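Rest of the complex left out; these chains stay put.
Chain IDs A, B and C follow the sequence of writing; residue 1 opens each chain.
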Amino acid sequence: MTDITEHTAARPRAEFLHRFSVRDAGTLIGLVVILAVFGVLVPGFFAERNLINILQQSSINACLALGMTLVIISGGIDLSVGPTAALSAVISASMLVAGVPFPLAIAAGFAIGLVCGLLNGVLVAYVGLQPFIVTLGTLSTYRALALIYTGGNPVLGLPAGFRAIFNGSLFGLPLAVIIVAVVALIAWIILKKTPFGEYLLAVGGNEEAAYIAGVPIARTKIAAYMISGLLAALAAQILIGRLGAAEPILGNLWELDAIAAAAIGGASLMGGKGSVVGTILGAVILGTMRNGLTLMNVQSFYQLLATGLIILAAMLIDRVTRGRG
Amino acid sequence: SADLAPLNSDTEKDRIDWSQLEAKFGAFPKLPDGTKAGAVSKTLTNEYWRSLGEGYKSFGDRVAVPVVYQAAQSEGDQLGQLTIAEGLVTQGYNVLLVSPQTDSNLQPIMEQAKAANVPVVNVNDAVIPQAEHYVGNVQRDNGVRVAKWFIKNRPDGGKVAIVEGQAGVYAAVQRTDGFKTTITEAGKFEVVASVPGNWDRQTSYDAATNILQQHPDLIGFYANNDGMALGIVEAVKAAGLQDKVAVFGTDGISDAYASIRAGELTGTVDSFPVLTGEVALESALRLVAGQKLPRVVATPQALITKDNADRYSGAGDAVRKALLEDAATGN
Amino acid sequence: MSVISRLQFKGISKVFPAVRALSDVSFSVGAGEIHGLLGENGAGKSTLLRILSGVYRPTAGSVLIDGRPVMLNNPVAARAAGVAMIHQELQQVPRLSVAQNMFLGHPLTRGGIFVARREQERRAAEALAALDPTIDPAAPLGSLKVAQRQIVEIARALLDRARIVAMDEPTSSLTPSEFKRLAEVIARLARDGVAVVYVSHKLDEVFGICQRATIMRDGVVVGSVDLAQVSEKAVVSMMVGRELAQEQHRSHASSEVRLSVRCLASATKVRDVSFDLHRGEVLGIAGLVGSGRTELLRLLAGADRASSGTVEIDGKAVKLSNPRDAIAAGIGLVPEERKREGIVPLRSISNNMALASMGVFAPRGVIDHTRLKRVAAEKMKRVNLRPFLLDRPIRLFSGGNQQKAIIGRWLAAGTRILLFDEPTRGIDVGAKAEIYHLIEELAAEGNSVVVVSSELPEVIRLADRVLVMRDGTVAAELDRADLNEQAIAAHAIPQSETQAGKAQGHRAGA
């Protein structure tokens, strides 16, 4: 009923938390159910090509959601990922169009992401403002900067060579998917195997205790926001590679998808809790849903309805699975 | 007035084509001293609305009327736009040009402006039912024109798909409906998908990828705006189907022209925002001068493809001339 | 004693996943009886009382009140059945006022709509009067010190005129004088026919106020005893299942100065504190609540910043601007408020232990989990963690075992100067002896230890030397030879009434 009894009910899984967690298994079951439903309803849904499509279409959200997961674990939230990506995209793109060498232009894009994250982090960690409202403020600010920088116009004509970097494929998988898989692996290692990961969990779990234990609170939080900014920048590079254009309005509402993926994957917005595997599964759930609904040619109002209901259903399935776990 | 029937800009009988203004109402009249115009549009994040503003400005410059042009911070910011419009009313502009986010979000302005004795011109897109003056094109016609292209150039018919704008937005609904109805009535075509693209390039790219994967024999896409169409073009290229699938957008932004010239985007329906802006301001100022214009002033649009792109993309006057010719020939 | 007991536990069992916290617990408490409940950390005392107060439901068994079985499905039902409970962990909302906290869940209202604040405050003041009249019922609870918060918690249980009052370590943060006032209150309850269940690790308290006691070990009742008939020693051996050797104080202090503090002051409370701490020394710090001991330790641990003064370690000046500086300098703090400042609840024992020494476990940037597990096993064995489940989230452990993990944290970090703030608060006699032993071992290994404690016997038992703090500064320094409770108390108590008022100024509120 209440959280108290919930805790009591949820306890068994605690033992397994450090292995493949029951929580992740819950998310996986959610995904399997959704896959099964679409598999039945949509002919050709399980075609290799379509499955690859789903992965590719989930990759950008997954990339953002990984950064979001780290921020959420640290007890924060990053609403500014979309505009960060947009700013990074238009600056990289305009450098590329101006003939700057690819590595430099990409590095500049990443630097923008890091700086955006740094600013968020500093306002949260040093100035002590609330993460939600800080990133709500920078959401507008970064978007405005991107618009002002470009005058509102998309930056077109990205060099083919640059686009090839992110558009290729390896072992039959789109490079974007592979890049994000590598990022996920790194995020998993960070969270499970490094002091920084431990610090994130501690800061989000009990900031005061972490402080007394010598955890560098501010640096940990700032690093989380910077990673989130960096991954937003990476997502931006992947996207402009794919679309061949960088728009200042790119990344609209990305934050909601990223948060949804992290939350479906088990991250708690109260901090101290979250899973890389879960987040990836969450992103794939959302991607699968969009893909399946499009293939079913569901009318747009009903797609919106389905989106809402599936988010709720994913959380419910997960809740029920955990209850049994 | 209260007994004014709700406006349907597409079907209103009391209308005049933009090309007829001078012929019917004479040369541009003299304005009261100190006339200034205020304009508010949806958003500046879309080139279409920036171009409309350029039109206001260029005509304003021509007749020495200062124009203030504002826009909401984002598409869909309904109350923000209302705030802006209310600010314009209180600041004493002689005429207001509004491009509302929705059919009703600027409704209060109509009453406030009336009380302040300021004419309001509804310019394009969403239609305020009580609007006494409307300048703009026929939204439905955007889709109709693209459908006609398919009927003419793909006589064998085939599968087509639509990528829609934001669910429930007037322009998106009308354009989609125009295309869908016209092409379905032609008989040989099947609309296999009509899915939301939310005015967003990435969403449209993903949607197009999925549709192409399911219907590799698709012959064409119609997108409710050019940004989405350009996203679809990339998806079509990525699927290696650029020779088989025709892609159409709407609006005629400069990137769309560039893409058409490069042979990627098949076409767009240009509604000539700069010219629309000029005509809108001209009509508005004629109202200030006391002329009684018909309720709707229709502005032009044209289906742009590689063949005719140059004709419609020259300097302002050249385009105006070409469009006047079109109007004369009834195109 | 009546035939039908006021309160009877009948065959209560409680199974948590992986832990059997209680098996077949039965005993009874008569009306007007003050019944001690004793046992080591993790024996199941709190679990039993939480069942009584409706927070947990028993796996088996029943609770009888006045001979009738009662359904205690939630806290509201327990209240309705006449049970009031003082929880071990303070259960309060810092932003609400003292009175609002006391009446939380069953506020007094005017016309059933508005909270009758005045009336609540008046009644709260009445309940507080016997315990600590200086607490302002209108003050936000968050502005109170822990001890005062605990008093509020006790006073809350008195509001109800309950038939049964369960007290789970009500005095863990209280001083002996505060306990004395509580004892009077409890005696009054007993006179009114209330059955009191009293849990404490302080055996002298239990022997002082209880007639009978039930002793638990590992979830089962070892026996119920008449306290007039048994010795403390016998009770202790029932609790721990073996004889506890009475250890004597042994000093390992050398003359080498490890830590030298000069004229240290903080913005809020501490002023002009100077002392030396030697290698191998255990320095006790005594003083009244609010005398600034916690704050002094926080300055040394880098948790708060000093406004002036110097700290030298091994003759070198160190800057302690945050806990990391302190840890790097070899200083570690075992904090007073374990739940708030000590543990990361969702993380395991191992992870909580390793938190302060991540660098050690990740020499190449990646945590060596094998090594971490090994060290955790070793340290937790040394502190005798129970149950010995290193991967279990720490929040599922009893308070005493949480404390052990925190001590293990500094053992793992190789800290040379350990600061203990109330190290045995809420910790059982067995574990207490273990911790004392541990502290001495640490000193013998050449570490330096500071122990802040409100329990004078503890200070006397452990310290080579004692600083008595009063009003933020060191009022006296007592050598081992001069140590006794009277001497400490004499220095700790403010000289005059006016100063007393000042020292407790923050309590008085308006």
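FYI, a residue touches a chain if its C-beta (ideal position, glycine included) is under 8 Å from a C-beta of that chain, and two chains touch if they have at least 3 such contacts.
Worth saying up front: this structure is predicted, and the values here are computed from it rather than measured.
Visitor: Report, per chain label, the number of copies making up the whole complex in this file.
Guide: A x2, B x1, C x1
As a working rule, only the chains that are shown with their structure count from here on.
Visitor: State, to the nearest whole Å, the distance from the C-alpha centre of chain A to the C-alpha centre of chain C.
Guide: Roughly 43 Å separates the two chain centres.
Visitor: Between chain A and chain B, what is the gap in Å from one C-alpha centre to the other?
Guide: 35
Visitor: Report, in whole Å, the distance between the mean C-alpha point of chain B and the mean C-alpha point of chain C.
Guide: About 72 Å separates the centre of chain B from that of chain C.
Visitor: Specify, in ascending order, the residues of chain A that touch 2 or more different other chains.
Guide: Answer for chain A, listing residues that touch two or more other chains: there are none.
Visitor: Please set out, as single numbers or ranges, the residues of chain B touching at least two other chains.
Guide: none
Visitor: So in the complex, the part of chain A that touches chain B is made up of which residues?
Guide: 44, 47, 49-50, 53, 56-57, 60, 140, 147, 151-154, 156, 167, 239, 242-245, 247-250, 252, 290-291, 293-295, 297-301, 303-304
Visitor: Please give the residue numbers of chain B that touch chain A in the complex, ascending.
Guide: Touch residues, chain B against chain A: 44-47, 50, 73, 164, 167-168, 192-196, 200-202, 205-207, 209-211, 213-214, 227, 230-231, 234, 238, 254-255, 258.
Visitor: Please name which positions on chain A make contact with chain C in the complex.
Guide: Residues 4, 8, 11-12, 14-15, 17-18, 189, 193-195, 198-199, 201-202, 205-206, 208-216, 272-273 of chain A touch chain C in their complex.
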